[in-house]
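Note that this is a trimmed complex: some chains were dropped, and none of the rest were shifted.
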């Protein structure tokens, strides 16, 4: 089993945290995982993306040309990356910001209005956790409780934000379980 | 601290160094390796060591110079521009036979400041990095785990040969977070004590002088001894990964991150019916040249050096060692463009068709 | 209806890529407005450093030379000596100018090159993600001083104006802050004076601008203003340190 | 009679301008621009005195002042 994921958006959308949480949660399960971040230019806006590979055997390349799954959080990322999902793979789209619709049926697409939900939850900055929830909902091999632990650990020093992040994450799961497409 | 962690390459190297007995670090910020000094800044004080943020790469290198002369295991880190800036004092440190470890995480270049991975400092590091013809011992890990293991042993190498060890990585290695298991913390008492040369030991009958300045005749002797040491290294200290080399017809040569990426390429090309193997040098100096004497050039029809460098750099050395006994090609990306397995496969297919 | 303030025509239309609330933007507006006002755009050569400042290299229209990290003073010396009729401005961050570039800074000032330095002191290495700079304040938390500067022999924040004004050649040395409009207006006057000096070939001027880096201070822009007022300006007193014009 | 316009494309919602306005005319709106920032707007009315303090403080040079 090897699964590759790319998460892309603009700086400030927290795309890194989505990827890091997925990689870290996998690593706790004795899977191999790699997380590779790519910033447009350091510290400032622009686009950012990260690659996550999870595998039960050795991981060679931490970045791939074609990916099993891609999460895009803004227009630019959609344009740049949507075409790189493997046949049969999945594309997660932040439909609050991205208006485009994917044409073609070789992959599965999920349109997740993460910003809207985040605002509902009370903090527009946790849209990333909504997306994470949506992603996790689709993966039975990712343990929800373990992921919640990860989210908490990665908020070390910002404990006051734990609740809203967890809430957003749960909303993402619910949304998916409810079924969106 | 846990022995198994999901951790960034840079931080993995830092922790491994601390466990190897490193108790002094000096460095200066530069992407893509900032997490290494940042880690050291809190971790070293925790174990009674010292972190100093140098005012420059050069100052950092010279702090290492001083620390090393006290016999303390010490380290600095940077990227290619920092290696350039350390060059002069590195020459003095190597000439003064001061054991130290340096981690350099390469990024696109030349010049001012691309922050993405590249391998464009190979030739500089291996054939260059300073005046006077002295050389470092160079290790090129391909994964965080290997970086840990090599860093752990690098301090022993530095002490054993009174030399500098360069851990040459890149932005991939530095920034990839992955699973790592750490070796145990070494006891300082068990490390070499260097009483014969370290300047903290005073002996009225034996004036201790750390310098790389000698009158010509003595300097020449030093040069000769250094040359012999490099030859000894080549005989006894080379390391490389042999991945399906033994029956291969196409041999990929790649080091560091590109090496690990190429393992995947080998697997996939084998699946596609090409008999491909991988030679991944782990020591870049001493270089495992002997491998090229053992290759059956009737079988191996093509050697491809894959690097994040254009023009190719490793490929020039490979050509040298192959000495025209078979075809040698280069495929690479550079300037911070990420290399990926797909395009490498494609490139090799194309070479085969030619 | 008349426009009494608008974005300088010396910028390209698209904005710059500094973080929200970053003082580099304010400093650039002052610099470009003053260049406009004095009609210096064609004569100007801007020497950029390595650091966040460099994000603006392609945002400005006057010609630019991008110096290696810390070496803008040496680069500017080469330029001004070969083109004495040009108007040469160095724009440098505190890591660039006061750490790696300390020797170059002191020596250019000591030679009294007829150029102008604009020194963006945001008490941090911005571009590389918030490490301690020579200017980081006592107790300030950075990625390399997790418990605040001062616990491990880091020494005290370096005050460039104070040091440079001990030298013989510099003619105008002053420190301003970019935390509120009143201070910005003072900074505008100081920069104009410095530019005027260069135009009149009156020697070297060094302008320090206390700046905010909300991203690496881990504060909102509004809280950054507060931090500036309550902490930074106390450590780095504003004022003219030397004036011999 | 004076007023300011704020370039919604350039504004990054830092609110440094709002702190400066002696008349407290500027406020962060609910509106997002294409980069995802909430943008600042000027309140309706004719209290603006074209003092330019907001503009001097805007890192984006997003504010144009009219008189």
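Labels for the chains are A, B, C and D, by order of writing; each one numbers its residues from 1.
Note that a residue touches a chain if its C-beta (ideal position, glycine included) is under 8 Å from a C-beta of that chain, and two chains touch if they have at least 3 such contacts.
Note that the coordinates shown come from a computational prediction; the quantities given were computed from them, not determined experimentally.
Peer 1: If every kind of chain is shown just once, what is the true count of each in the whole complex?
Peer 2: The total chain composition of this structure file is A x2, B x2, C x2, D x2.
One rule holds for everything that comes next: only the chains that are shown with their structure count from here on.
Peer 1: Between chain pairs C-D and B-C, which one is joined by a greater number of C-beta pairs in contact?
Peer 2: C-D
Peer 1: Calculate how many whole Å lie between the centre of subunit A and the centre of subunit C, each centre taken as the average of the chain's C-alpha atoms.
Peer 2: 39
Peer 1: Centre to centre, by mean C-alpha position, how many angstrom separate subunit B and subunit C?
Peer 2: That pair's centroid distance is 37 Å.
Peer 1: Any idea how many Å lie between the Cα centroids of subunit B and subunit D?
Peer 2: Chain centroid spacing, subunit B to subunit D, equals 53 Å.
Peer 1: For subunit C, which residues are shared contacts with two or more other chains?
Peer 2: Counting only residues that touch two or more other chains, subunit C contributes 18-19, 127-129.
Peer 1: Which positions in subunit D touch two or more other chains at once?
Peer 2: none
Peer 1: Which residues of subunit D touch subunit A once you look at their complex with the stated criterion?
Peer 2: These residues of subunit D touch subunit A: 35-36.
Peer 1: For subunit A, which residues count as touching subunit D in their complex?
Peer 2: Interface residues on subunit A, with respect to subunit D: 10, 12-13, 45, 74, 97.
Peer 1: Would you tell me which residues of subunit D are touching subunit C in their complex?
Peer 2: Contacts found on subunit D: 7, 9-10, 12-16, 19-20, 37, 50, 52-67.
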